[in-house]
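Every protein chain of the complex appears in place save one, which is left out.
Here the chain labels run A and B in written order, and each chain numbers its own residues starting at 1.
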Amino acid sequence: MASMESVVFVGISIVSILVLLIPRRSQYYFSLFLHVFLSLIGFLWAVRSLLEGGTKIFPMIDGVTYLPTLTIDSLSAFFVFLISFGMLTGILFAGGYLKPYRKKMSSLELGIHHLAFIWLHISMLMVAVLREGTFFLLAWEMMSVSSFVLILFEAGKTETRLIALNYLIQMHVGFVLIMGAMMYVQSLGYAFGFDGLAGYFSQQPILPLFMVFFIGFGIKAGFVPLHTWLPHAHPAAPSHVSGVMSGVMIKMGIYGLLRVLTYIHTDLYAIGLIILGVSMFSGLMGVMNAITQHDIKKLLAYHSIENIGIIGMGIGAGLLGVALNAPILAALAFSGGILHILNHSLFKSLLFYGAGSVYQATHTRNVEQLGGLMKSMPKTAFLFLLGSLSICGLPPFNGFISEFLIYMGLFKGLGLDIWYLDLSMLASILGLTLIGGLAIFCFTKVFSITFLGSPRSPKASHAKEVADDMILSKVLVGVLIVAIGLFPNIFVQWVAQVTALYVPDITPIENALPTLMKVGIAGGVFIVISLLLLWVRSRQQKQVVVDYGPTWGCGYTGANPAVHQYTATSYAHNFTELVGPLVGTKTHYKQIAEEEIFPQQRHFETHSFDVFEQALIDKPAQLMRSTSNRHESFQTGKLTHYLIYVFAFLVLVFLLTYFQIL
Amino acid sequence: MAALSLLMILISAAVIPGIISITKAKLSGRKGITLFQPLKDILRLFRKGSVYSTTASLIFQITPTIHFAGIALALLFLPFSGGAGLLSFSGDFLFFAYLLAFTKFMLIINAMDTGSGFEGMGANREALYSMLVEPAFFTIMASLVLLTGYASFQEIYNNVHFGDSSLSYLFAAVSIYLLVQIAMVENSRLPVDDPRTHLELTMVHEVMVLDNSGFDLGLIMTGNAFKFAIYGNLIANFLLPQSFSLATNVIIYLVVQVLFAVIIGSLESFRARNKIANNPQFIITLSSIALLLFFSVLIITHKLILE
Partner (left out) sequence: MATLLVIIFAITLIYLAISERPIMQNRLLGFQGLLLFGIAIVQTTDFHPSHIVFIVSETLLVKAIAIPFILEWIRKHNKVIRTKRMVSGTLSVVIVTNLLIISFLLCSNLHNNHLQTKFFSVATASVLAGIFFIISNRNVYSHLIGYLVMENGIFLVSLAVGTEMPLLINMAIVLDIFFGVLVLGVFLRRVGRAFEGTDIDFLSNLKD
């Protein structure tokens, strides 16, 4: 089937290199133009798949055999929509964000950045629609390399370079695992790529190969303990890139996992349990670590890990339902997980754009230096509040809808025959509850300390509202967030088409639609009641005396009001004391001794680290380094010594052959 | 029927704060206030002007209203004697729980907006305690869903049967006990928080709403009364048998709500406040007992066979 848009697609990929030749001022508009076209193509594919259903297979350009064929089924269409919307808001935000950098960076640097951004978009679209092994792996690699280039935006700093290198290495570890798995499948005689998996999984043992794919794609997605690159890469990258990486790119790891799962129809019990367990662990670890962070973007990165956990819990519980023949559990939990993919990309990109606006206005990401930004940046603050409320899964926004679906699946799964499954359902429910509660704890902290109260440093007091084009992208996302929250049915019906690929019976979703409509109505009623009461209040306020005065400080009149506000560390202290060794925090402080009558000036510093990174990467790396240091004495630099080594090796080989060991 | 449910809750909310104060006063040998004094206080607050902090922003002014709107909406979910509330659907208890969490979020940012260390401290503690008590509530709901097979408030209360085995009496007794404790924690009463303490460093909820005045304070106090009535309603519905007539059920309901208030007053009079550092373990104990409750439901439904 001929496809005009794929021809345009190829055209765009070739034309994109021209961005390097355009002067700085027009680079952004050229890039925006290309992105809008790519997004339009993506939307076209997604809508066509939604309306017509089924799977479409067509070559990229008719008649050209060395270009791959594109296969779009409902899963691919869903992700294509996600990528298109995410990148569109990303490039809209990037306009305002990159403006200050135009004076500082050269045309080549900005051009490379824009080129990498366009190629990230292209490669992600390719990952979603290609099945054939070589091309898929090529697209995957392009995605990793383009994001690597994007992270290196401020390559002048050593730290950024190290972080980008860490990211590239970890991505390649995942790539090797995926490539190795596909090559293994090919060595057994099946096709190379996803199509070969169909034959493999019907005849060979499923679990080992699935685990290899899980680890490979899991590094991209960010499951704990494979997540250690996330909290470094997201803060180091500029905000439009972080928003897109967190909102869209890590979902490609989930896409890979889901694509592999479309071919697996047996052995789902073990797989479901494994995914459920790992995801619950990721969710809890992610949000617990988020509470101890003071860098806004690092905190948001940990929340991405938490939400990947929630998505995984939905998918795992759904697969468990399929294995146990519990259609309600399967359909509802799975749909909840898939809907959460869309929801998370929305509110996470909103939050990252908010953090980017804050950074642009104040030049710091450290929450302890911010405060009082509500008055200087009200639009950003309200949109950030919207994002916080939806990421905590609170009604009437979209986060509640996907969590509602997962919860309903789990609660309805409580009636199964086997009682230890009831316990695992309860454990998942409690896990979700704790994750939600911890998210509320964390986001009240972030929002309050960043935007409310008084400014804690001069950087915060001199902040000004950001330009309107940065607000526009956030508003677009906000509209979709509210729309999914109030009118969930349309989106859930679309998600049901994706769920149908995995769950044989999706009638529970149709049965749940009236309930979801009532949820939407209840949300709407909430908004109406709030607005009504606010109107009543404003009438009352006009009739009474309203006065203003400083916050009551219990008699402390001398100090700067910002000094005795609550800090982020104090807010989190409550919680970090409770969980202790699960999240890593180090405090550098010398206590005041009893004998010290006139205490000297002191310095207090807390420092948080990732327990998994320390145990899995830092300690082994140090061990390797110390072991190799001990063997350093063999490298003396003298030629005579090296000749002795060669001679000794020859003698060894001779002796081994003599005694017929070799 | 739904309107009757709402009316019952409003009546209970009007009298519960008064009854709690009167009980505490009588048990300490004091004269105590009249029954409707708290109601008159709230009405007076609605007519008063307000003082706002110069540090606070728009958030401070709109959050108490949204908080109250959430609680008012939560009222509409509650059933009464077999009939549904105004809003009822499968899974409504999830919306209910998360709506109450939304109202907590609003109060917390309201407190942090003043830029006062006291309010920050109260908000922080409140956030931690409500997070720790959520699993207890959800475990109780999971036990109820497992026991009855339904997932909306109305259907659950319609289908809870006692007398199948002696364990179901245990279930009712322990869940009522837990609901009373959860109500005390969520409304920030003893032993988690003392509403009568005047030292800010020992307060949790009271210091969180310190800076609110006038209309906002009236809304917050009304919200508190409603929350008591909500938990009283949840408990009372356990004890309303289907077989009695509507009028009898109304009387039983009001009696249970009054008893609930008296019990809270008595518990408050005879307990000391926990050391603040020991509060988390107290709240986690509630979740542990709720977990045992879940096990007993597994036994009742014959999934866990213990001879």
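Note that contacts are C-beta pairs under 8 Å (C-beta built on N, C-alpha and C of every residue); 3 or more make two chains touch, one makes a residue touch a chain.
The structure displayed is predicted, hence computed values, not measured ones.
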item: Hidden-chain contact residue, picked from the options B:167, B:201 or B:251; value: B:167
item: Positions on chain B where the hidden chain makes contact; value: 166-167, 169-170, 174, 278, 280-282, 284-285, 288-289, 291-292, 295-296, 299, 304-307
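Throughout what follows, only the chains that are shown with their structure count from here on.
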item: Whole-Å gap separating chain A and chain B, where each centre is the average of the chain's CA atoms; value: 36
item: Parts of chain B lying in touch with chain A, wherever the complex brings them together; value: 46-59, 62, 65-66, 68-70, 72-73, 87, 89-91, 94-95, 98-99, 101-102, 104-105, 108-109, 112-121, 123-125, 127-128, 130-132, 134-135, 138-139, 142, 145-146, 149, 151, 200, 210-211, 214-215, 219, 280, 294, 298, 303-304
item: Residue numbers on chain A that touch chain B, as the complex places them; value: 371-372, 374-375, 378, 385, 389, 392-395, 400, 404, 407-408, 411-412, 414-415, 417-419, 422, 425-426, 429-430, 433-434, 436-438, 440-441, 443-444, 447-449, 452-454, 512, 514-515, 518-519, 521-522, 525-526, 529-530, 533-534, 537, 540-541, 544-554, 561-562, 564-566, 570-571, 574-575, 578
